[in-house]
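Encoded as structure tokens, here's the structure I'll be asking about.
A single protein chain has been omitted; all remaining protein chains appear in their positions.
And now, subunit A:
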Amino acid sequence: MIERKDFVRIGDMTLADFFASPLQNAYDWVVRTTSGTSEQGPIVSVMNLSSGSEERQGWYFDAERTIICMGAFNSRVLSALSLDKYGNPYTCAILAVDYRDLAPELTGIISDFAPERIIGFPSFLARLIPYISPEVGSGVQKLCLGGEMITPVLAKLFASSFPNASYCLLYAAGEIGSISETTCTYLPLNYYHPLRGVTIEILDPDETGAGDLLVSKVLHGGISIEKYRIGDMARIHKNSCPCGYNLAFESLGRKGHDYIKLVGALLLRAEFDRVAIGMKTLFEDYRVEASQVLDQRTVKGKIHIQVFRIGLPGTEAFTTEIADRFSRELFLTPSQTLSDLVAADVFLPLSVEFTNVPFEQKHKDVKLFLKIA
């Protein structure tokens, strides 16, 4: 089995392969960088686009006025290259929105651009929606999204903001590219057919069949990755689909190994541990449940922490103290604490609940949990 930390080495192999062969066509190559999220450093790899990226055509083929909402610049570059290659040669125009663009004037700018399609990450799109007028939203025909789950909260927001848009979804990861075909119209949201040539398995499935998704795929240059634990939970469904496939997988999202991405913030297990250690006289163990909530047309983050303590029941003063300290000390971006993000209306205030029942050790040591419903 390959873990994310092994990918540093696999990235190096793709780089070695790139340096070893003379450059035939720059358009075939994109440098991918994934920032390190906890213990391991960043992953740097080179992706070859001459093969294995055709499934993305569903996103780019015939595209006209397209907004790209992707946080990583290397993803924006990959999209711009793909739109140049597959988009309508006369009318394809790309507006790659950046977080720095999210200001009141953006509403007028997007109306002027009048997008027909949006390509990107669901969470980035959720942040962009307050800047998209209802008229412009009605003009969007296609939402090409990937990289994250479409939670029910997001699905509801997208349906009301883009009443005429159809989905074209893709399950993919920056470091290995596409894992699924684009959406099959017969499948429910967050269900995918694996991409041809990609093998998927579930590690240690529970009684419902849910477990860690393992992906095997051959990258360019013959570099194959076997049983890569991508960090998401999934379930396999072996029913035959009217489209002809007889295998699908249901993405259950990231069930918190090291981190959860939520409303543009990064919830790091190590950061929760750091703050929790400072309060070890107050509680023994904790679990974090993160979720999205819809507030008008804005998706906000919500964090609920359960703390376990043997013996005495927790008083209100006790949970208030823990909530205060987590809010003040926990960093969710490099420079902002949870308190800062609550003040900025990005997160709801933290809630803390006391329990005197030890936590189940079902999924080993999972302390971060993203609640989907």
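Here is the rule we use: contacts are C-beta pairs under 8 Å (C-beta built on N, C-alpha and C of every residue); 3 or more make two chains touch, one makes a residue touch a chain; residues count from 1.
Here, contacts and distances are computed from a predicted model.
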UniProt protein name of the chain not shown, from "Succinate dehydrogenase/fumarate reductase iron-sulfur subunit", "Xylose transport system permease protein XylH", "Cytochrome c5 family protein" or "AMP-dependent synthetase/ligase domain-containing protein": "AMP-dependent synthetase/ligase domain-containing protein"
Absent-chain contact - pick from A:Phe61, A:Phe113, A:Tyr245 or A:Phe318: A:Phe113
Selected from A:Gly41, A:Pro134, A:Pro163 or A:Gly209 as touching the chain missing from the view: A:Gly41
Missing-chain contacts mapped onto subunit A: 11-12, 15, 19, 23, 25-27, 29-31, 33, 35-36, 41-42, 44, 46, 71-74, 76-77, 80-81, 83-84, 87-101, 103, 105-106, 109, 112-114
